[in-house]
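Missing here: one protein chain of the complex. Every other protein chain is in place.
The first chain written gets the first letter, and so on, giving A, B, C, D, E and F; residue counts start at 1 in each chain.
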Amino acid sequence: MTILAFDWGLVIEKLILIAVVVFGSLGIALYTTFGERKVAAILQDRPGPNRAGPFGLLQPLADGIKLIMKEEIIPTAANKWLFILGPGLAMTASLMTCAVIPWGSDIELFGRKIALQIADINIGILYVFAVVSMGVYGIMIGGWASNNKFSLMSSLRAASQAISYELAMGLALIALLMTTESLSLKTIVEQQVQGSWWNIVYQPLGFLLFFIAALAECNRTPFDLPEAENELNFGYHQEYSSMKLGFYLFAEYINMIMSSAIMASMYFGGYDLPFFDESTVAPNIAAMIGVGTLLIKIVLFIFLFMWIRWTIPRFRYDQLMNLGWKTMIPLALFNLLITGALILANL
Amino acid sequence: MSTVDILFYLLSAFAIVSATMVLISKNPIHSVLWLILVFFAISGHYILLNAQFGTIVNIIVYAGAIMVLFLFVIMLMNIKKDAEPQKQLLVKLTGVVAGGSLLTLLIAVVKQTTQIENKQVLLKEGTIGLILTLGQALFTDYVIPFEISSVLFLSAMVGAVIIGKK
Amino acid sequence: MEHQTHITLPKGSIEKTTTTLNIGPTHPATHGVFQNIMEVDGERVVSTEQTVGYIHRAFEKLAERRPLYQITPITDRLNYCSSPINNMGWHITCERFLKLDLPKRVDYLRVIIMELARISDHLICNSIVGVDTGAYTGFLYVMQYRELIYEIYEEVCGSRLTTNIGRIGGFERNFTNTAFTKLEKFLNEYPKVLKEFENLFARNRIFMERTKGTGGISAERALNYGFTGPNLRAAGVDYDVRVQQPYSSYQDFDFKVPVGTTGDNYDRFLVRNAEMYESISIIKQAYQKIQEFKGTDAEVYHADVPEYYLPKKEDVYTKMEALIWHFKIIMGEINLPKGQIYSAVEGGNGELGFYLVSDGGRTPFRLHFRRPCFIYYQAFEELIKGGMLSDAVVTMSSLNLIAGELDA
Amino acid sequence: MALSNETIQNKLLEKFGDQVLNFSTASGILSFESSKEINLKVLQYLYEEPSLAFTFLTDLCGVNYPDNLGAELVVVYHLHNFSENIRLRYSVSTSINETAVFTASKLFESANWMERETYDFFGINFIGHPNLKRILNVDEMDYFPLRKEYPLEDQTRIDKDDEMFGRG
Amino acid sequence: MQPLTNKAQAVNRAPMTFWERLYLINIIKGMFITFSHMFKKQPTTRYPEEKRAFSPVFRGLHVLNRDEEGRERCTACGLCAVACPAEAITMEAAERQTGEEHLYREEKYAAKYEINMLRCIFCGLCEEACPKDAIYLSETFAPANYTRKGFIYGKPDLLIPNPVTEASDLALARGVEA
Amino acid sequence: MRPVRFNLNPKEAEISEAISMGKAPDGVPGDGFFATQLSSVVGLARKNSLWPLPFATSCCGIEFMATMASHYDLSRFGSERVGFSPRQCDLLMVMGTIAKKMAPVLRQVYLQMAEPRWVIAVGACASSGGIFDTYSVLQGIDQVIPVDVYVPGCPPRPEAIIDGFMKIQDLVGQESIRRRNSEKYRDLLNSYGIQ
Partner (left out) sequence: MSIQYYIILCLTLFSIGVVGVLTRRNAIIVFMCIELMLNAANLAFVTFARINGNLDGQVVAFFTMVVAACEVVVGLAIIVTIYRSRRSASVDDASLLKL
């Protein structure tokens, strides 16, 4: 029983790391909202927000302050506690994912070796799944508690969509896990850093399925049925005002960032910068380059998300279900079989 | 008391309170949410028992899937707070007394067993909860039950679809 | 379009299985303002009741108090996506009623303006279908070219949307060279953009699945419901007022009437798209014909009808006779002949009819607008019954319901 | 066989005799009247007679002639034969005190709302209409605004002379 | 139903091909279309900084004309008020007194001339109706305001600069670079 | 030929006349340095993040589309997130004719909006009824809800809509954060029967 004998340095280190990661994600999410508006604008031949601060860079701050200062409305017919719980849950669930993402290789500071990962747990990717499966509660509870028919429909859509696509997501990932033989994200990334190829080369179909499922899990177009503004009028967060609305909007963007980070780590080598020999520079600098690489990969993925959103129409509910159950899952199983067969053949 | 003890008591209290709230909540949605909290508490216990896979599966399967299903069904039916007809007080009281008696009886039995009296639970050590070992056990010693359970799953799925189609 | 509702109650059950969903009047899907009280079973629409009249403005009563030329601004506000067609339709009605003959050049200029209006109407409708299926970007691409159309209007009449363009007997002024330059620019650039827009949607499987087989209607039912215009043509009836009862010299042009087969949302989308190409070709022909006028013919922009067309300003300032006519026209002191007329043009949404009754007074005794939107919106329930809620939204936009025209 | 206005007129006269009257042709459209009792019979004949086949109801509207005592309200039907491309105007009149007219909504689905509109504007009571209630105006309205006796302007308006409207 | 005309042309409603069934091809095609727009010139007019020139016949705020000597041309005949479908024009006529010849061109003039810009629909009928070359619309669009009374434009707001006394303003109003 | 191209005297808008300016009453001591700074920062933030609720009923709605589209792009002002949920929006843009049948709906939407909220009446119909001085049209929406800015025109050009929008921005930027609690604002709402 050596639990009380904490390594206090480790505790402080992790606390700082948590703070950096959480606030970093929040900051990135803040600017992702701005990015979304800018990307949409540029794809649509218009300049986008450019009047708040230089190049409109203060736009997200303006939105944030405005949302905080806005009146809180809790509809009289709503279930008060659950109404407040909803956005909180959505936000928490989306932020919790960042615990297992390896942001870079180890750095050395004050004579300590610091891992740029909050927790390297050996069930890392399962943890992500557990957290993602929690995420839907925020939407469901919020939508139900609003006591609005549109919100309720949106909650139901969100729930069935999340369950269906989680399955495909998991199956797509299992094929990858069969090749990596580890559940730890850190190990998976390290394998890609050391190996010659990224996992995308071995699992192109798996990645495609995972990506589509990630779109669905983040409620992004073409799977943004829960908030389809033309049908359900923003759905589950229709009755929300002020910062509770902000939480929901934020949660969506943080989800996007996290799923991008996971896709980058699982399939695109995480913090691995190709054609670059880390040993030529000091380890700390190499780690920083790694962090930068990962961030760039995340940004690229986020751009992809937005690019898709501003290009294609959305599915209808039954088509979405058909795609999930009749196309994605069989394809994922097929991918699994092929992968298994190849692994057997290699051995 | 060690940290583990404190954690144990905290989690236990949490679990029992939440379980009681499941029982006494009028609103089924509240019951579902309290039950999710119970599952989280039990998952916490699993961590203390070093059953990591158990923890995560408990969360994914119970909290992440089964309870979503419950919530989904409740929302689908749109059961209101007061929709449930209340049983008579006497019936309720009988139920509570019966449950209480069961609890007393069982605890008495446990107290009398000498076999386990002083056995300590080794916490946070060893490898038996790791996925590696569990996977090996599942796919060697327990492979037949494992396969049977997958068949069970399939048949349950078919069954649910058939019932639902009616 | 027979969909089964998926919950069947046993016989004798009195329970209601459906939810009542109130869509509108401010729901984003209703664009303008009408209310749909839908009974939905899950996501399936069981029935719906439409409420209209949220922007009823009493046009017909208003028109009874106005001399003919003051009715033009009212017609602007009928189908405001294509106001020039309404303006022209009204002028053509008056000209037919007053038995005025127009020079060919005026007819061709009118054709250009009307076809531009048709393009702007169709492009809004089609891009809104895109928006309602969830893709916003295509909308902004084509909207840039609607802006160009508006610039042409502005060059001709000075306004963008509610144009008040043209007068009884012709136009208020000749087209400037700038207007023609802008027209050329439009004709050069728009087909490319339209092609691009089509590429974004027409063969995209998501879009096809969203629109194919939803909101369909057979030709017989469509006729019984009084469909006209693109919506009727999508159901397979090639009825087009421009062909059947040519007005404004439409018989001089060579164009096709695109028709669909099933009358569903996809057909409506395709028919409108094809009509835009046809309109471009009509405009090109008309522009060519206009360029063939030489000398003084190339300056003609109104008929020579002093009783109804305002004299030139210089004449008003200097000549007594002109001043008298001017006063008479503006004061509305010219009595109309007695009689009645029904005259129709092919509006953006279908047959836009004007039923004018005159008792010989200075204002119409009764003016009734046949508003295509109003007539076919009643088929909405039949179109979406059994479909999903999302289909209803797309159907609503692909019908191109313009509240101003609907409620009048 | 090209259908001409004369043919239609002859056929109608043949079928209904002197119950159909006041034939005239204005701007190429044949128009005629009949008593309101037989309006459905006439419409049905026009619809079902294969050589006429006026299967498309273009328009239906009301007109108020306050000076025609006993026939103040007129319902005007515009029919269209698509294959022959010929239009027809048919009207029935009714007294303002007894405004019942048979509905055409069983024959033409499109008549449903047009009749509701006519009811809304003129108070013509269409017998047999499935859902005869106001369509454009609020249900609470207690008059029929398009009748000539009612004013156009909003009577409840209080700021008519207000300087806010630039007439002060 | 048999075709009514010989101009009918069926639209292309071909069933999906195999490649179209795969979703991806057309989605990627669409994504390239949107991507290509990133490099297109933006047509945006950044309004308060950039202003688009309106056409010379643009129907904006009204102006009341003066003649070369700076006299008001309006003779308060009321045709514009009659022609106005929105009834936005109010005027009061007055007789010109001796000694006012340098102010008013005709014997009668508008002592009060108000246009309610909030009612006005900028249809241009008043400009057409004027027999005295007096009222015109301009290329200035009507600005927004906080109160209703900010929209009652009286004669001082409508008259063009006096060509005799305010020549430089007139040049400005004519759009000539000063 | 027109004598001039421009009208040089378009009326200036006096911000002090805006109906909902919630100034602290005289005699009450000022808010102090911090509160004033906070107020101005919040004002700055709010004015750059006005999310509009387009209550578009007719023609002006079409011009609003043009304002949102690439040619004029209202998003430059940080307000492209149009919402149709009144809870989430700050600015109610009433565009188009409001018939008497619609008036209660409009009022309801206004009541559902969260404070601080602003209203802009776009176009002649919404502001004053325009040409539709008829039995069925509401003669200006200020009969049912308070209006902050009127935009004339039928429909107003996109430039004019943006001009009205910027007037609202000026107003928002100068308004105190205590707008809701100010006496004047409460009186204003009371005069419309809104508690």
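Definition applied: a residue touches a chain if its C-beta (ideal position, glycine included) is under 8 Å from a C-beta of that chain, and two chains touch if they have at least 3 such contacts.
Predicted model only: the values in this text are computed from it and were never measured.
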For chain B, the residues touching the chain missing from this view: 4-5, 8, 12, 15-16, 19-20, 22-23, 28, 31-32, 35, 38-39, 42, 45-46, 49-51, 53-54, 57-58, 61-62, 65-66, 69-70, 73-74, 76-77, 79, 83-87, 91-92, 94-96, 98-100, 102-103, 106-107, 110-111, 116-123, 126, 128-129, 133-134, 137-138, 141-142, 145, 149, 152-153, 155-157, 159-161, 163-164, 166
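The definition used in the following text is that only the chains that are shown with their structure count from here on.
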Most distant chain from chain C by Cα centroid: B
Separation of mean Cα positions, chain F and chain E [Å, integer]: 22
Per-residue overlap in chain A, given as positions that touch at least 2 other chains: 40, 43-47, 229, 233, 310-312
Residues of chain C whose C-beta touches two or more other chains: 27-28, 53, 56, 58, 61-62, 73-74, 137, 140-141, 144, 147, 162, 200, 204, 206, 223, 237, 239, 244, 407
Contacting chain pairs - touch in the sense defined above: A-B, A-C, A-E, A-F, C-D, C-E, C-F, D-E, D-F, E-F
Residue numbers on chain F that touch chain E, as the complex places them: 2-15, 17-19, 70-73, 76, 120, 124, 127-131, 133, 140, 142, 148-154, 156-160, 162-164, 166-167, 171
Chain E partner contacts - residues on chain D that touch it in the complex: 82-83, 85, 163-168
Interfacial residue positions of chain E with respect to chain C in the complex: 1, 3-5, 7-13, 16, 20-23, 26-27, 29-30, 33-34, 37, 43, 54-55, 57-59, 79, 82-83, 85, 121-125, 128-129, 131-133, 137
